[in-house]
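The complex appears here minus one protein chain, its other protein chains still in place.
Moving on to chain A:
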Amino acid sequence: MGISGTMLLRQNFLIILLFFGLVLSGLIFLKNNQKSCKQQIIEQVFIEPKWKQKTSGLRSSPGLLYNQPSVLVGSRTDVASVSSWLAPIIWEGTFDPILIDSIYKQHNLTIATTVFALGKYTRFVKDFLESAEQHYFVGFRVHYYLFTDQPESIPEVKMGEKRNLTVLKVQSLNRWQDISMSRMEKLEKLIENELANEADYIFCLDIDTKFYGRWGVESLGRLVGVIHPWFFDAPRDRFTYERRPESQAYIPAGEGDYYYAGAAFGGSLEDVHQLTKTCREKLLIDAANSIEAVWQEESHLNKYFLLNKPSKLLSPEYMWRDINEKAAQIKVIRFSNVAKNYAEVRPNP
């Protein structure tokens, strides 16, 4: 009786231990499962770069006073103020700067602005930045990103409140065409790494330029192109598109909307990322096929804008030929190329 008694007790012990073991392992298993549940969902939420959300509309302050807009009288009868796909074309007189500033002030915007100053082009930085501080998105938050191979040559420029400059060192390149084309990849990477969550809009500008007049929030849009100052009055078959079918930038005769300047383009971070990425990819394909488009990345930009229509166009006021040149339709020169000796300033002809 005693032996069977202890045997039974031991059996019970064993059974109890077994159950304990089962319970424990069950609990451990479920706890692990629950953790990975949380983790998986967290990862999914973060797979795509999170673009800074732009969900506010065009809110206007109550009581703001300005002239009544007209339905029947166009402010400019000498130019087109809308494209055939209903993208506004911005000319002096087509927008009310007080009203439009008031609308966009409510959005707490950050406008990223990129330029490249390699080799002798660093000489343009001072005028560019100083004139930008006077005319470019005045009163708004602007973050300049200056790519250069000589950070030590960058002058100190006094920045307004809410304005700052980040200098990024890049490698020198031997050919100005390569310098020009490599910008697309640098921009693509910059947006991916730094800007996606930080800025609302980005503009990518040439450095050998200067501001002479207002460049403000009237220029903002999802995808913004600037009409080239030498081609706004030309038929499309005279546009200097890339005309060889072997290039990715090829646009045949009979096609094309406008000729866009490579010196200035912009938009939302997401849209410009798509643009720079696509141009970079197409440039690579061309390079692999030993072909360089006639106007480098400007040709690819034009191809991109043909297939991905800009949501807003800026008139040549926003990228003009030269401060001393005039044209009937240009009432204000806002941003212009500066005179230079190309032979002297470029690393190669």
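Note that in this section a residue touches a chain if its C-beta (ideal position, glycine included) is under 8 Å from a C-beta of that chain, and two chains touch if they have at least 3 such contacts; residues count from 1.
By our rule, contacts and distances are computed from a predicted model.
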Expected UniProt protein name for the omitted chain (select from "Autophagy-related protein 101", "beta-fructofuranosidase", "Globoside alpha-1,3-N-acetylgalactosaminyltransferase 1-like" or "Probable cytosolic iron-sulfur protein assembly protein CIAO1 homolog") would be "Globoside alpha-1,3-N-acetylgalactosaminyltransferase 1-like"
Considering the whole complex, which of A:81, A:134 or A:177 touches the chain not shown?
A:81
Interface with the unshown chain - residue positions in chain A:
5, 8-9, 11-12, 15-16, 19-20, 22-23, 26-27, 30-31, 33-34, 37-38, 41-42, 44-46, 50, 53, 55, 57-60, 62-63, 65-66, 68-90, 94-96, 99-100, 103, 218, 222-223, 227, 232-233, 235-236, 254-258, 270-271, 274, 306-312, 315, 329
